[in-house]
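Have a look at this one.
Only a portion of the chains appears, each positioned as in the full assembly.
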Amino acid sequence: MRMMIVSAISRDTSTCHVLGRLLVDLAAEHDGVEIDFVTPADVNVPPNDGTIPWDLPAAVAWQARVAEAHCHLWVSPEYHSGMTGAMKNLFDYLAKEPLAGDVVGLVALAGGAMAALNTLNGMSVVARSLGAWVAPEMCALNSNDVKDGLDERAVGRLRSMVTSVVDMGRRIYEPPVVVDPVI
Amino acid sequence: MRMMIVSAISRDTSTCHVLGRLLVDLAAEHDGVEIDFVTPADVNVPPNDGTIPWDLPAAVAWQARVAEAHCHLWVSPEYHSGMTGAMKNLFDYLAKEPLAGDVVGLVALAGGAMAALNTLNGMSVVARSLGAWVAPEMCALNSNDVKDGLDERAVGRLRSMVTSVVDMGRRIYEPPVVVDPVI
């Protein structure tokens, strides 16, 4: 099973990128999960303002890369109560429901004590629109806590969410038998 | 597997109730699914304004009834861009995450051409807060279309959503083997 982990921030010293790499470690605790770590710099598509050809090679490559994934973890800082435009821009290059049947886990980072719930909500609406099942265990974290090193409880919440995503992914993509015989 | 179907409107001539009963029929197409059809009149709890004892017999009975369900379909008209307060009031009697591991399918009805998306969004936030997985195939319907009799395409969308909920419910509650061996 293939897990795509997207960090909205490309700079590897950022708390978002650090958190993305922690998610990589947590996903790697599960047997048989291949991981694809993605940043906007890595995908390298321009802002999609309606002037970009849909066969832009970078876009086509990105679409193919997404098509290979079964599970997804997205992490974004809160920029003005939403995921970053740079992250949303990646999804804007995808066709209708490319994540149908996939599972998505969401993480958002806010600068203060205020939880990044609006960002999680917005990410959830987009994920659902892409056709995915969204894990109910969303994580809103304080970026200062990430900077200081997350405590066991926060890591536990993230691990629990990653496990939920992997587990649901297996139920969908690695089912042992046909499960729903309709009359 | 047990499916709870909640109609926000208790009056059986309403389009919401009619639609709820159609969902009952669609769920009954699946083998081995027991159905529990619920309306606010049926649950019969007063508005929870902080003056109601938590051991109110009707509330305790309602909590037990919810605890028995594995899958849920909720149908509500759009009242001022949200599910009805009477429906939300039912959920206000439930404790923290009583739907953890359950699957919810959502249907909303609006009076005009304008799709009831805000209502679906609000229902989705509440369902997630109750711990549930929300099926991405939400249905926004025009109540006039329900009145006139839904066409095959609309029934097909509803059937597809119900199948998705039942199928995911089986994957969670009737898995043939342990599916995620963490290292």
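Points to keep in mind about this one:
A and B label the chains in the order they appear, each numbered from 1.
As a working rule, contacts are C-beta pairs under 8 Å (C-beta built on N, C-alpha and C of every residue); 3 or more make two chains touch, one makes a residue touch a chain.
The shown structure was predicted, so the numbers you read here are calculated from the model rather than taken from an experiment.
Each chain in view is the same protein; 2 are placed here, and the whole complex, as held in this structure file, contains 4 copies.
Note that only the chains that are shown with their structure count from here on.
A straight line joining the Cα centres of chain A and chain B is 27 Å long.
On chain A, the positions that touch chain B within their shared complex are 29-31, 100, 121, 124-125, 128, 131-136, 138, 163, 166-168, 170-172, 174-177, 179-183.
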